[in-house]
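Here it is, the structure, as structure tokens.
Removed: one protein chain of the complex. Kept in place: all other protein chains.
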Amino acid sequence: MKADETLVLKLDNSLAALAQLHAAVGEFCRRRAIHPDIEFKIDLALEEVFTNIVRHGYDDSDPHEIVVRLHGSRERIRIRIEDDGRHFNPLLAPAVDLNAALSERRVGGLGVHLVRRLMDQVRYRRQADGNQLTLVKRLAGKEKLT
Amino acid sequence: MKADETLVLKLDNSLAALAQLHAAVGEFCRRRAIHPDIEFKIDLALEEVFTNIVRHGYDDSDPHEIVVRLHGSRERIRIRIEDDGRHFNPLLAPAVDLNAALSERRVGGLGVHLVRRLMDQVRYRRQADGNQLTLVKRLAGKEKLT
Amino acid sequence: MKIREDKIDEFALLEVSGRVDSENAETLRKYLMELGGREQRILIDCTGMDYISSTGLGALLMLLKLIQKKGGTLKLFGLSPRIAEVFGISGFDKFFPIFPDLDAARRADA
Partner (left out) sequence: MKIREDKIDEFALLEVSGRVDSENAETLRKYLMELGGREQRILIDCTGMDYISSTGLGALLMLLKLIQKKGGTLKLFGLSPRIAEVFGISGFDKFFPIFPDLDAARRADA
């Protein structure tokens, strides 16, 4: 089994950085022989978090750095996203009403919901100058963390 | 829309000819812009018929020729398979009992069932020296032929 | 992402393949709005769709709302298990008629 490993990515707050993010996740997962089903979920959750920061995180039009850390161990992948944008705790965002009728469902508002459902654990830490979000995906073991 | 077209394949009665059969079906379907879902079904039905002839059709170990004709029109693909093997009408073969318990299901005996379910029409003609089976797959229109 | 349009029976058949992410979903959204404006019966072939994120899902939902308002039909087919799961998590599987393949989609009443 592979040794622990951390990959740090510093990304511009621009959707154009998604390609870079995706490529890095792909390489990291392949190197660690992570199953493609797990890679798919990490990829998707990370895109949702990143896109939200780019779209909703900033009031100004200055460039900002978003830092993504992928940490792989035998048991899990931990993904930490840090930004210096507006404080936002996705764990406090209202849940999507899956029972709503089509007419009541708005286009959008799915990102946070997907992240919570795709990952085994989501932790939020407010920082003086921004946000730290930690996503955990288990690689071994049955239990769904929460 | 493409003009009508017929492709004639003369194949050895050997499973090794499957690769050739598959390649020819693929090319034919791509040239006629047949949807891959339809190609998949034609491919599968034809393999089942061909494999059955190779496995069950002959008592001797002489080489035999199996002739496959693919005819494409705007409305349908017609596949005609002719062999000089033992007389066998798949339309008279007993149906698979889909309600049987696992212990009662035998390994095998699915080929003819798949052919009938994947195609829109199956016709059999007994010939003096063998069999002629015609499969039809509709490309346009709703109704399931029978 | 690749978008390809075709005709089959009385349907517009739209193939959406590759990765639909938040960077290119706007292209998809525009295409779908234009398609929804001129067509009444639409099939979307998702067989080659490897990935879709929430922005792309939103574009599909927008098309569905548009088509239903017009009294038209929109059906999806060929979703890989991964894509189908994303639809399920989003609760979209109860809004969209989803079929295994082209034959099933075009033949079903709806």
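Each chain carries a letter (A, B and C) given by its place in the written order, and its residues are counted from 1.
Definition applied: a contact is a pair of C-beta atoms (placed from the backbone, for glycine too) under 8 Å apart; a residue touches a chain by one contact, two chains touch by 3 or more.
Please read all numbers here as calculations on a predicted model, not as lab measurements.
Judged over the whole assembly, touch between the missing chain and the shown ones holds for A, B, C. Residue-wise, the contact with the chain that is not shown comes from C:S80, picked out of C:S17, C:Q40 or C:S80. Only one residue from B:A3, B:A16 or B:L92 touches the chain missing from this view: B:A16. Although one chain is not shown, part of chain C still touches it, namely residues 47, 77-82, 84-85, 88, 100-101, 104.
Where chain A meets the chain that is not shown, the touching residues are 33, 35-38, 40-41, 140-142, 144.
Residues touching the missing chain, restricted to chain B, are 15-16, 18-19, 22, 37, 40, 43-44, 47-48, 51, 96, 98-100, 102-103, 105, 107-108, 110-111, 113-114, 117-118 (touch as defined at the top).
The definition used in the following text is that only the chains that are shown with their structure count from here on.
Chain C has the C-alpha centroid lying closest to the overall centroid of all protein C-alpha atoms shown.
The interface carrying the most C-beta pairs in contact is the one between chains A-C. With each centre defined as the average position of its C-alpha atoms, the distance from chain A to chain C rounds to 26 Å. Averaging C-alpha coordinates per chain places the centre of chain A 49 Å away from that of chain B.
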